[in-house]
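One chain of protein is taken out of this complex; the other chains stay put.
When the chains are written out, they are named A and B in that same order, and each has its own residue count from 1.
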Amino acid sequence: MKPGKIILASIVFAGQSSLATAEDIEFWYGNTGTIEAAIQTACEAFNESQSEHSVTCVGQGGYEPAMQKAIAAYRSQQHPVMIQLFDAGTLDLMLSDAVVPVQDIMPDVDWNDYLGGARSYYETSTGAMFSQPYNGSTLIFYANMDALGEVGVTEIPDTYEGVVEVARQLKENGHSCPVLQRVHPWFSLEQFSARHGEPIATNGNGYSGLDAEYVFNEGLVAEHLTNIAAWREEGLFRLPVDTEGEKNAFNTGECAMLETSTGAYGGTYAALGDSVGVGLAPVYEGYERHNTLIGGASIWVMKGHGDAEYSAASAFLEFVRQDAQQIEFTRTTGNLPVTKSALETLRGSDEAGAIEFATAELGVTSLSQPGDDNSRGIRLGFYVQFRDIFVEEVTKAMNEEQSVQEALDAAAGRGNELLRRFEQTYAGVALP
Amino acid sequence: MQALLYPKTYSFRRRPENILAACLLPRRESVVAQNFYKGRWSYTAFVAPILLLIGMFFYIPVFLSFFWSFFLERPFGGGSEFVGFQNYARILGDPEFWSAMRRTLLFMVIAPGLAIGVSLVLALAVNRGLRGSHAARNIIIWPKAVAGASIGVVFVFIFDPFLGVFQSINAIFPGLWNPRVDGTDAFITIVIAQIWNGIPFNFIILLSGLQTIPDTLTKAAAMDGAGPWRRIVDIELPLLTPQLFLTFVLEFVGTIVEAFGLIDTMTQGGPGGATNLLIYKIYSDGFKAYDLSGAATQTAILTIFVTVMVLLQFRLEKHVKYER
Partner (left out) sequence: MIERSNSIQRVAAFVMVIGTIFILAPLVIAFLTASRSYEEFVQAGGIEFSVGSHFVANIREILFETELPRQLINSFVISLLVAFIKCSFAFLATFALVFYQSRLNTLIFALTIATVMLPLELIVITTYQVVANVAMPLNWLLSILGIANLSEWIFGWRPEFQLSLLDTYIGVAAPIATSCTSVFIYRQFFLSLPQDLPKAATMDGAGPIRFMIDILLPLSWTPLVATFMFWFIGGWTSYLWPLVAASTPDAQPAIVGLAKMANADDETIPNVPLLMAGALFVSFIPVLLIAFMQRQIVQGLNLSEK
């Protein structure tokens, strides 16, 4: 029996060791690269700024592995106190019963200080913040002003009609890739629908009930993707797969215009210098411009820990919310400040005009456009999986294996099956 | 069960690395275990480690996937609802499952067929003992030591429509070759990479089979006036039947899982799901989509499928003649 006892003892010991160091808490994040470096810098700064708490920040090598690890860890009660998770997994975590709303832990924080676009994505139906927005970004439009200048264009177009007109001029001038367009739903569905005020799904994209259904296959999104397919045929638009530089074909100078994240500015500026111009993402003529959605990720506090851990978590969340911390994060990553006060502080500083902050103001402007029920965010179950389905079906359409309409119908149909299964999985659970 | 216990049957060793050894083993008609020692405690101590290991990391996971296939699991736990066969109904009624299954079967026929064909030709050539055949033999086995995921990184570059070996063809006929967007092209790249990775194993098996063919047989045939080509068809190939059967058996089921590293580094199941084989679908359903019940159900279905295949192989094997 001896070996058995030893194993048992070691298991008990392993189980208790996490309790023994109450104020040393873990924070899991998914990012790699520059954002990871910025997160680690923030952690070190926090640990040096005070001696009461200490946070160990553990990179999990991607949002998806981070979520997967968190699920496994929660199931075996070894989960961290805080986890950073990306926008698309919001509802999965909200209903998981594995997290505590940050507003419950820190009721005294002025949550209204968060920018509207950031609030609406992560708040409950009653307006309480469920998680704390952390690395935020949104969709803007990039143009290579040198390329545009060759055909005499100096203003970045802000409508699709305008974009197509410039693209035609570029093409006639022999340009091989006037517009680089990505089909990933973050670009071609979520941000597009939001700024046109069009629904992705009923119930305000799921905000008012789990019985939502995808409806993007009827209406403007279908029209837009059909247009993209036609423009691609005409040689005006290129998908990354059509270009040598793929996703980076704008940075390499191969393509002249692109819709992408504010966070991409750093890399783009490094590649193209002053010829980079940025503007709001285009809308179709005749549509009122709504806000774009906040991308990136937020920090969630997980259930099942003691008061000491939660006060450490609160201290950390408090720390990264500070204006100076947010501005530093913006400087190194190109992400947006997420509170009004941080934005004001940045505007008031002498650095406001620096290259690192070039997209902050524009991104915030984009987030702060008038909104409606269809531009609050995405509150749909198993949405991460839906994104893959959308890419798969639309890719088939772009390869002419099916029409765009067939692709969208198929994506919506498969998406609805996911929603129904999500509904069944969380039967009897109310949407917070 | 009987078949499992007799070393002269080879069918249950499916994974290539497992097979290498097995196929080269002598086929003993009668072996008697020595069963000399007695002593319960020492016996237990000797078998306990392996039983603990496989119990923990093999039998419990297999059991768990069947168990979960009858429940609707919430990803974070906390609520798991017994749903009977509903998961099976969902999976079996899902056209995506069937197209992944169809792709898997297609891949299981094409890739091993080509890999074995190429290996056979190579083994026949190397077996002629020409100058340099030792070096060739050594080199042809190298891919065994190269992980699918790392050669996938190389192949994805080689087949890149703009950077790779086909860029000049694309320059003349734009869009002729683009595995990034064309599903068939992508499927072909995975098949080629799989052949590259699959050659060594089949090659070793077939070559060792060829080397056991007695010289006397070929000499006799030569004296009867059979030319070298004739001898390949009339003597070497028929005598190689057991090894050929073995390679087919192994490759056929082995490719179900082996392509994962290639798919993950080369196509991620795309474009448009064209290379989304079942093994990749299970991985992405389970690890990217938090669909534990669905992934467990597909695991259970695939487990049954593999078991049935193995049993079929037992039956088939009875028709293969081993004696020389």
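By our rule, a contact is a pair of C-beta atoms (placed from the backbone, for glycine too) under 8 Å apart; a residue touches a chain by one contact, two chains touch by 3 or more.
Model, not experiment: these values are computed from the prediction.
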Chain not shown, its touching partners among those shown: A, B
Among A:Ala72, A:Val151 or A:Leu220, residue touching the chain not depicted: A:Ala72
Residue among B:Leu92, B:Ile110 or B:Ile158 touching the omitted chain: B:Ile158
Listed residues A:Cys43, A:Val241 or A:Ala264, member touching the removed chain: A:Ala264
Full-complex contact with the absent chain, from B:Val83, B:Ile110 or B:Ala222: B:Ala222
Missing-chain contacts mapped onto chain B: 1, 4-5, 7, 12-15, 17-18, 20-22, 24-26, 28, 31-40, 42-43, 46-47, 49-51, 53-54, 56-62, 64-65, 68, 118, 121-122, 124-126, 128-130, 132-133, 135-136, 138-158, 160, 162-165, 167, 196, 199, 204, 208, 211-212, 218-219, 222, 227-229, 254, 256-257, 260-261, 264-265, 279, 282-283, 286-287, 292, 295-296, 299, 302-303, 306-307, 310
Footprint left on chain A by the chain that the document does not show: 8, 10-12, 14-15, 32-33, 58-62, 65-66, 68-69, 72-73, 75-78, 244-245, 247-248, 251-252, 264, 266-268, 270-271
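By definition in this document, only the chains that are shown with their structure count from here on.
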Distance between the centres, which are taken as Cα means, of chain B and chain A, whole angstrom: 40
In the complex with chain B, residue positions of chain A that touch it: 64-65, 67-68, 71, 74-75, 92, 96-98, 239, 241-244, 246, 382, 384-385, 388, 391-393, 395-396, 398-399, 401, 414, 417, 421, 424-427
In the complex, chain B residues that touch chain A: 72-79, 81, 90, 94, 96, 162-163, 178, 180-183, 269-273, 276, 284-285, 287-291
